[in-house]
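With one protein chain removed, the remaining protein chains of the complex are shown where they sit.
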C-alpha cells in the first residue's frame, strides 16, 4: 500500500510517500512495524496523540483495519482556513 | 416644530411632513393634540403600540420631553436589511 | 468606517475588493448581502424602500460604532439602498474585517440584526393585486436579545 506523510511528519520521515508491503491488520500495527525500522520513523511516530491518520483519503483512527486499503496518510492536526 | 411621517403613517396622514406650533410637553401630549384635529390623525394614531417615534432623529418613547426639540417623526416598526 | 445610503445599485464585488484592499493586517473579512426575493406566488413587481434621510445615516453610524466597541474590528462598511427595487436586486450589504474570524462573523451578524429593526427603513411590496407595507417580524425584534 502507499503510505503518505504531510507537514512535519513528512519532514521527519524525509519523504512524502513510499510503497510499503505489510501484513499489518490495523493502522496501529502498521505504525509499530514502521517504528521498528529506523530512528526517523520512531521520531515521527513518537507521540500518536500528536498525529492524525487518513485511510483511503478519509479521516480514520489508529484501530482502523487495513484490509483492501490502498493509501494510508499520517499528518499533524490540520490547520486550514 | 417639524413633524414627519413615514410609511403607512405618512399615507394615513396624507403628507410627509408639516410644521406644528404646539405647547405639548411630551410626545404623548403632541399625539393627543394631533388626534383631536382631524379623523386622519385619529386613524394614524389609533394604536400607539403599532408606532415608533424619533425625537431629533433619535429613537425615543412617547414620554420623551419636547423642550427645544426641532423634529419629531412617527412611523411603524422598521424593516431594514 | 463607511456608511452609504443610496438609490443607485452598488457593485458587491467592487465594494468588497476595495474594502479588503483598505485593510491592514486583518485576517478575516465577512460580507452579508441582502437581495430582493420574489413572493411565494412569484408575482412581486417591485419592492419600494422608504427611509428617513438624516436619521438613517446617524442610525447606521451608531450601529457600526456599537459593533466596533463590542468586537475587535478593523473596519465596517454598510451600504443600504432605497427607492424602487425589483426581484434579484441587491438591497444592502455589510462588510466587517477583524484580526480573527469569530469577531468578523459576530459583528456582521450583529449589524444585520440591528439594521433590520433599528435603522429607519420601511419596505412596501407591490404586486398586481396592490401594495402592502412589510410588517416587522416578532422574530427580528427578538433576535436583538441575542446581543444582551
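So that you can tell them apart, the chains are marked A, B and C in the order they are listed, and the count of residues begins at 1 in each.
Keep this in mind: a residue touches a chain if its C-beta (ideal position, glycine included) is under 8 Å from a C-beta of that chain, and two chains touch if they have at least 3 such contacts.
In this text, all values refer to a predicted model and were calculated from it rather than measured experimentally.
> Determine which of the presented chains are touched by the chain that is not presented, and list them.
Listed by label, the shown chains it touches are A, C.
> Which one touches the absent chain: C:64, C:77 or C:108?
C:108
> In the full complex, which of C:16, C:46, C:126 or C:144 touches the chain missing from this view?
For the chain that is not drawn, the touching residue is C:16.
> Residues on subunit A that touch the omitted chain in the whole complex?
4, 6-8, 10, 54, 57-59, 73, 75-81
> For review purposes, identify every residue of subunit C that touches the missing chain, sorted by number.
11-17, 20, 23, 25-38, 87-88, 90, 99, 101, 104-105, 108-109, 112
Quick note on the criterion: only the chains that are shown with their structure count from here on.
> Rounded to the nearest whole Å, what is the centre-to-centre distance of subunit A and subunit C, using the mean of the C-alpha atoms as each centre?
The answer is 48 Å.
> Rounded to a whole Å, what is the gap between the Cα centroids of subunit B and subunit C?
Using C-alpha averages as centres, the distance is 26 Å.
> Which subunit C residues sit where two or more other chains touch them?
none
> For subunit B, give me the residues that contact two or more of the other chains.
none
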